[in-house]
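Other chains dropped; remaining ones untouched in position.
Read from first to last, the chains carry the letters A, B and C; within each, the first residue is number 1.
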Amino acid sequence: MRNGQRLANGLRQVNIEYGVQPYADGSVLIQMGRTHVLCAVTVEEKVPPFLKDRGQGWITAEYGMLPCATHSRGRREAISGLSGRTHEIQRLIGRSLRMMVDLRLLGERTFRVDCDVLNADGGTRCASITGGALAVRMAIGKLVAQSKLAAMPPLLPVAAVSAGVVGGQPVLDLEYSEDSAADVDANFVMSGDGRWIEVQTTAEGAPFRPELFTAMAELATAGIGRLLMLWDQDGWQG
Amino acid sequence: MRNGQRLANGLRQVNIEYGVQPYADGSVLIQMGRTHVLCAVTVEEKVPPFLKDRGQGWITAEYGMLPCATHSRGRREAISGLSGRTHEIQRLIGRSLRMMVDLRLLGERTFRVDCDVLNADGGTRCASITGGALAVRMAIGKLVAQSKLAAMPPLLPVAAVSAGVVGGQPVLDLEYSEDSAADVDANFVMSGDGRWIEVQTTAEGAPFRPELFTAMAELATAGIGRLLMLWDQDGWQG
Amino acid sequence: MRNGQRLANGLRQVNIEYGVQPYADGSVLIQMGRTHVLCAVTVEEKVPPFLKDRGQGWITAEYGMLPCATHSRGRREAISGLSGRTHEIQRLIGRSLRMMVDLRLLGERTFRVDCDVLNADGGTRCASITGGALAVRMAIGKLVAQSKLAAMPPLLPVAAVSAGVVGGQPVLDLEYSEDSAADVDANFVMSGDGRWIEVQTTAEGAPFRPELFTAMAELATAGIGRLLMLWDQDGWQG
């Protein structure tokens, strides 16, 4: 039995609070159990050089962790420099969020998504994507309210969840104690219509049979379906 | 008249929440109006090299700001490197907090105080000191509870507050809109018995008469007296 | 029809040359079509600090690209610093190669695998893994020949290959012109017994249906089977 009586296919308690950073153009505090991530979006009226004069927008992400977010204090990356892990995660978040909207409908603007982990108990990259997508929606809504965009563009809901194999059994949404004991570790990013955006799977101790991948993918598909219900809740207009 | 009907000698609404980062040895979220700082203490069972084998402890601080804490998004210092302002502030916090206890009573331990600004509306360095002192007390209490320290050492309550001259008038605890218009800007760190720990005063537009300094010092002395009542509130044992 | 009459499930011409860097403990130049990667292994008689006194070895990788390996010259990372992409790739190579042997059978040694791309035409990370595994085998063989290891430990053959969806069709082992036009991009690392080690899949333009993933996985499984025949060729004892 998992912590808190969770079943193999159970998600942790999810909670969303909008508007926690009032200076940002959109902000969300997402809590998945004891994992808490603050996602804030800044809209800049320009695009990176490689997109100059292409008539489209851009979505990019930065990821950080407060030093005391983890069990053993981490070094502040302002001192140690960005780790390889941070690079990897922020690239994943950016790629995933760029799938949620036709970038040509955003104008020549950059949506910069800051994902800062206040407390980490596993699944911080997935929570960053799930929360970041909601914060981007809020920022787009603000542009519409300010008449900078004529209308809300069609949005593809995007969310992410981890899955893994622990003690031989496929489970959904691992917390840290499970993650550190897992045989296989996977992250799934999907859209609201059941299509896939990113899949990353890593064998931890030994190679694994493809059937286990299939089982994890099924857990994730169901889990993401439930996470996407967050898109229907109130409050996102800040 | 100041925002929110505040008088010249009024503090903003202060709120303290303990235990917001459960992996830390002590943590405090301090809110002074719209300025929110998360202060978290990690106790390390060693001291910096220059204190090796001196039989004493050490208290040091690091300071950071989430990118969206301010009106215009700041660059992440993990990318840009620590600014001069950050260096200056974290040295000030460290020096101030080292006054709150006889370091020889802490054992050969380092108390590392992370002060991370979630929202900035003026006075973040002062809030970091006021909140950091409470978080250090909480971390020392945990050592006593764990029997790593035999008894609670005598603590000198420490707090800080800003003062300034705005439109010719001395005022206490400036928010950002006042700070950016001030003629003089000052920060006072004091102990519970009315003695001074650090005073920093800066003319913004022109040199100022010494009488204005005296008026600001009086405002600060009274304000810190009220802030130190936070030490008597419940909840700090986490 | 693909370049060089290749079928959707065809691999590019693969060639292995052993011993190209005689000062290394094992070295391999792997060519997959116009992608050329030099993989060289250095054996160090110590392990990283986090493995100290655990009685096991370690395998880690570094990845680089000569500035003129690509169509537009890349900046030298000795000047620009390691990119996020480089971090991501070298972590992937390291994790993959650690699956090929029980690390406890290597002694307290680090196998440092340098993968340097001389020419890049797509699939450099996969070529690095496929070639790196052969170079590690060569380095282990040298330890046995030097009697530093009593016997050759059991090795799990490991290889990697890319797959993708181009113009709606799943294809194997993409070259650069295909990769830059792909709808989906995937990398598969597998062991000789058909189990999976790492899978990374990324939607490039839009989310994709799960069936496409299944088709790519089948192409990759067959392709890796053919790549693993390189393990039976002569020459690896340098």
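Some notes on this structure:
Methods note: a contact is a pair of C-beta atoms (placed from the backbone, for glycine too) under 8 Å apart; a residue touches a chain by one contact, two chains touch by 3 or more.
Since the model is a prediction, treat every value here as computed from it, not as a measurement.
The copy number for the entire complex in this file, given 3 shown chains of one sequence, is 6.
In the analysis below, only the chains that are shown with their structure count from here on.
Mean C-alpha position of subunit A lies 33 Å from that of subunit B.
Per-chain CA centroids place subunit B at a distance of 51 Å from subunit C.
Our note on geometry: subunit A versus subunit C, Cα centroid distance of 29 Å, whole angstroms. Residue positions of subunit A touching 2 or more other chains, listed in rising order: 82. Of all residues in subunit C, those touching subunit A in their complex are 82-85, 87-88, 90-91, 95, 99, 156, 190-191, 193-203, 206-210, 213, 217, 221.
Subunit B meets subunit A in the complex at residues 20-24, 27, 34, 38, 40, 42, 62, 64, 66-71, 73, 76-79, 81-82, 86, 112, 114, 116, 118-119.
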